[in-house]
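Once you've had a glance at the structure underneath, I'll fire off some questions.
Each chain you see keeps its place in the complex, though not every chain is here.
Residue numbering begins at 1 within each chain, and the chains themselves are lettered A and B in the order written.
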Amino acid sequence: MSADVPEEPVTDLRAALEAILMVIDEPVPATMLAQVVERPVDDVERALWGLSEAYTADGRGFDLREVAGGWRYYTRDAYAGVVERFVRDGQEVKLTQAALETLAVVAYRQPVSRARASAVRGVNCDGVMRTLVLRGLVEEAGAEPETGAHLYRTTGYFLERLGLRDLDELPDLSPFLPDDLESLEETTGDQTRF
Amino acid sequence: MFGLRLETVTDTASPDLPPTAAEPGAAGDSGAGSGGFEVHLDNFEGPFDLLLGLIAKHKLDITEVSLSRVTDEFIAYIKANGPAWDLDQTSHFLLVAATLLDLKAARLLPSAEVEDEEDLALLEARDLLFARLLQYKAYKEVASVFAGRLAEESRRFPRIVPMEPKFAELLPDVLLGIGPDQFARMAARVFTPREPPAVEVTHIHQPLANVREQAEILADRLRGLGRATFRVLVADCAGNYEVVARFLALLEMYRTAAVAFEQDAPLGELHVTWTGDDEAELDVGDDYDGGPAGETKEDDDT
């Protein structure tokens, strides 16, 4: 471990960031941190990544990560066993296959209507969508102009639960998809379902 | 090309046709135990999931050949599960089944005999089915990536700890921005359910084609023509969905003896003859159209 590696010193900037991160209860963007410490965003981001890497290299029980557009402390997964006993909210219920698939469609197609999501899966997904909304993973995002159907999109909580910085970090879907999906889109749009 | 479809239907006991089997009364004698091979595949998330499951079971790639090889199992699955399903589920499966049967039929036909227009329609239907199958497969794969990430992420806990009191005191005053009356109004809105709990699912998805309506159209036409081929009867259909609805309507009319079928060869042209009353109102149940089942039930099958 760090005993024989000359460790990068904890600079004043790093320490200031550590202090602030200790009082936040939701992810805080680097830009906001930069404002408070009055330093360029680049410096702040470099310091945050530096801290994060050092925590990992030192094998600390916590980890600093950028998730859902902001930085915050997390416990390291290796210690999930002992931490679980202290976490009040307890375990999340596992999502069903239906919920996972619908969530995937919403994630890549947002904003998307229930009808469209149902068409992709070949299964009505009204109930599943309600569950996803109730779980806070998906939220309403206005209505389709032509049909008035509710549209849905993923939430920041979705990013948090998946440990993603933003939607751009979603795994690329295109390798799995047929080439002519664009035209398919058009047809399904008209037909609503197959 | 619907000849095969009818054959599949009539070769087995006709009341077991999935949509009819959705009637509560028909559940008992349904095809679950009707011999042949059984499909040990449970809980499929719709027709695409089932197709992928069957193809994977046979260790096949997604090709036209593999589709035709699993068609029978697909139909068997529908027959086995039909009674437990609602119309909405069934119709999704039926639409895929229709395409599968068409494809299988086309593979059996000497290719030269297929007329151009139908051929083209079939190719389109096939491509669409492939595209949707692949699309669904992509989302399914990504869903399993999601599951992995969720599981991994559930082992990491974010720090969500209230601020030390000395800092919490410094938080600026909260701005509610509304007065007591507005607050109460908002509370009332929150407590009022957005949609009455009793209504929900049934009418959200309106079927694109209504079987009873299609039956009216068919009856109208057959009263005039007396006799027509199925191909002629569906020539003006707007899409697959309507063709299927019209086919279901014909079966309903067959049940009430309003029409008779004739088919010279198993895959030959299907002729429909009007045998019903020229004056009386058409008796077609609305159990395909998502209404509460059980009102106009008549189990007097021919």
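In this section, contacts are C-beta pairs under 8 Å (C-beta built on N, C-alpha and C of every residue); 3 or more make two chains touch, one makes a residue touch a chain.
On a predicted model such as this, the values are computed, not experimentally measured, just so you know.
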- Query: What stoichiometry, expressed in the displayed chain labels, describes the complete complex in this file?
  - Reply: A x2, B x1
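The rule we apply is simple: only the chains that are shown with their structure count from here on.
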- Task: Compute the distance, rounded to whole Å, between the mean C-alpha positions of subunit A and subunit B.
- Result: 34
- Message: Can you tell me which positions in subunit B touch subunit A when the two form their complex?
- Response: 43, 45-49, 88-89, 92, 95-96, 128-132, 134-147, 149-150, 152-164, 167, 200-201, 204-205, 208, 239-241
- Note on the structure: The answer for subunit A against subunit B in the complex is residues 21-26, 62-63, 65, 67, 72-77, 80, 83-84, 87, 91-92, 94-95, 97-98, 100-101, 103-105, 107-108, 114-115, 118, 120-124, 126-127, 160-164, 171, 173, 176-178, 180-181, 184, 187-188, 191-194
